[in-house]
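What you see is part of a larger complex, with each chain still in position.
The chains carry the letters A and B, assigned in the order they are written, with residues numbered from 1 in each.
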């Protein structure tokens, strides 16, 4: 069994945003030289997500409005986490809905995906450097 | 390390529905001939889920009503995704809550499950052929 790891770094200018990282993940699989196995892609921060969905601009805006409805940023004082001087309790909840990680099959050296599957980094508390871990195992 | 992949196909008659696929996944593990490892089961479409929960009829109806409350199908014009001629923005959100995939342990050739765990395919935009990927790795 072979294994390979690489970190992807992000620094989004706004508080929230989505980045399509599908090509970056495929490139890590290429570097790993693994043909058959699994790839784990996870946010290394607890106010960010990695998830798979459609790369459609209207939909990405819909996510943002929908998550804000389910776990509103403001008022800040609705969350006890924010008593400690933080303002990002909502980001922890938004990330819970969207998920920390995806696990994908690697088949014949490629992400084994349906036609519309794209991997996204979801940022809910940006404006600083944050990381995603890609770990590939297989042969 | 061995690996094995198989697709399961679905064509649900309604917009939404749930299918217990536990036996199908176990059958793929049997075909793979893998005794110890992991199995990934993921929707290959972005308006469908694979998740693990209880196979109880009342509860399956509860999911449907609950998801419709958190991410309503209508009015269609509340979602910018639907401006493009689609009507399934809600299905993308419902799938986010329920999840794209499960990863299960394979031990002594069997799904290593608690007493009530059952794997479901969750359809949120049906009436067409859609797929689930089962990838088993191990020895």
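Operating definition for what follows: a contact is a pair of C-beta atoms (placed from the backbone, for glycine too) under 8 Å apart; a residue touches a chain by one contact, two chains touch by 3 or more.
As the structure is a prediction and not an experimental result, all values here were calculated from the model.
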item: Identical protein chains in the complete assembly, only 2 of which are shown; value: 3
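Criterion: only the chains that are shown with their structure count from here on.
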item: Centre distance in Å when subunit A and subunit B are each reduced to the mean of their C-alpha atoms; value: 20
item: Residue ranges of subunit B touching subunit A (in the complex, touch as defined); value: 1, 3, 5, 38, 40, 42-46, 70-71, 79-84, 89, 92-93, 95-97, 99-101, 103, 131, 133, 135, 137
item: List of subunit A residues in touch with subunit B within their complex; value: 1, 36-38, 51-54, 56-59, 61-63, 66, 70, 97-99, 102-105, 107, 112-114, 116-117, 137-139
